[in-house]
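Below: one structure in C-alpha cells.
Removed from the display is one protein chain of the complex; every other protein chain stays in position.
This part shows subunit A:
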Amino acid sequence: MQLKNELDLLFWSSELLFTLAQLRQFPKVYWIWNHRIWVLENHLDSSVNIWKEELVMVSKLLKIDARNFHGWLYRRIIVRKIEQLTGEKKLFEELAYTTENINNNISNFSAWHQRTVLLSKIFGENENESNAKMIHDEFAYITNAMFTDAEDQSVWFYIKWFIKNKVVRETLEPSEYARLLQELHSNVVMINQDDLEFSGKENNWCLKILIVLDDVLKNIGIETCIEKKKCLEQLINADPLRKNRYLCLLNDGQ
C-alpha cells in the first residue's frame, strides 16, 4: 500500500519495460518472470487492462519461442488474473490456443501439457453430455497425432494421460469407452506392425502404450490379445536404459 503512494505511474511502466528488456536477453530466468508478476500486482493501474496487454505480450513471446515453459506458466497466471478480475471464463479460448500451437508444432510439449491442465478444468465444469462430445473429438485428435508422428514422446505422454483420466473413464458409457480404447489399441498395433515391416524393428513408444492400454482395458474387464509379457521382454532388449523398470513391471504382473 505504501509503495503505491510513493511511486508514480512512470516508475511502474519503466519497470515493465526494464523486465521486458531483460526477458528478451534471458527468457528462461525465473526471477525476471517473478518480478514482472510482482510489478503487475503492485502496478498503480489496478484495472484489468494491464493484464490484458500482458496476455498479448506473452502470446507474442510464445510465437517467437513456442516451447518456453516459463512463458506457458506465466500465461496461466495472467489468464487466471483476468478471469478473477472480469469474472469471465477463458477456458475454451485457451483450449483453442493450445490447439493452434499443437497444430503448428506437434512436438510442443508445453502446449500438450497446457491441454491436460485445461481439459481437467473443463471436464470439471461441463455437463456430462458436452464432455462426452469433447472426449470423442479428443480421441480423433490423438489418433491423428500418433499417425502423423509415432516417434514423438509428447504425443504418447499426452495419450497416456488421456486414456487414464478419471473423467474420460467415467463420462462415457462403459461399452463406448471400451470401443474407443480398443480402436486406439488396434491403431497402435497397426503402427507398430508398419514400423516392423519397414525397418525390422518394433516401435518402443507403441509397445509402452500397449502396456498401459492393456492395464486400462483389464480394469474394465477386457483382455487384449497382446501379451504384456512379450511387450515388456522386447522393451528390455530394445530400451536397455530402463531395463530394471520393465523387469519390475514383469514381476508385478506375475
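Simple rule for what comes next: a residue touches a chain if its C-beta (ideal position, glycine included) is under 8 Å from a C-beta of that chain, and two chains touch if they have at least 3 such contacts; residues count from 1.
Rule of thumb we're sticking to: contacts and distances are computed from a predicted model.
Engineer: Just go with whichever of "FA complementation group F", "Cell cycle checkpoint protein rad17", "Phosphatidylinositol N-acetylglucosaminyltransferase GPI3 subunit" or "Rab proteins geranylgeranyltransferase component A" UniProt uses as the name of the absent chain.
Structural biologist: So, among "FA complementation group F", "Cell cycle checkpoint protein rad17", "Phosphatidylinositol N-acetylglucosaminyltransferase GPI3 subunit" or "Rab proteins geranylgeranyltransferase component A", the name matching the hidden chain's UniProt entry is "Rab proteins geranylgeranyltransferase component A".
Engineer: Just name the one of A:S14, A:N49 or A:N144 that touches the chain not displayed here.
Structural biologist: Missing-chain contact among the listed residues: A:N144.
Engineer: Of the residues listed, A:Q84, A:T99, A:S186 or A:N219, which one is in contact with the missing chain?
Structural biologist: A:T99
Engineer: Mind pulling the subunit A residues that touch the left-out chain?
Structural biologist: 20-21, 24, 27-28, 57, 60-61, 63-65, 67-69, 96, 99, 103-106, 109-110, 137, 140-141, 143-145, 147-151, 187, 190-191, 194, 198
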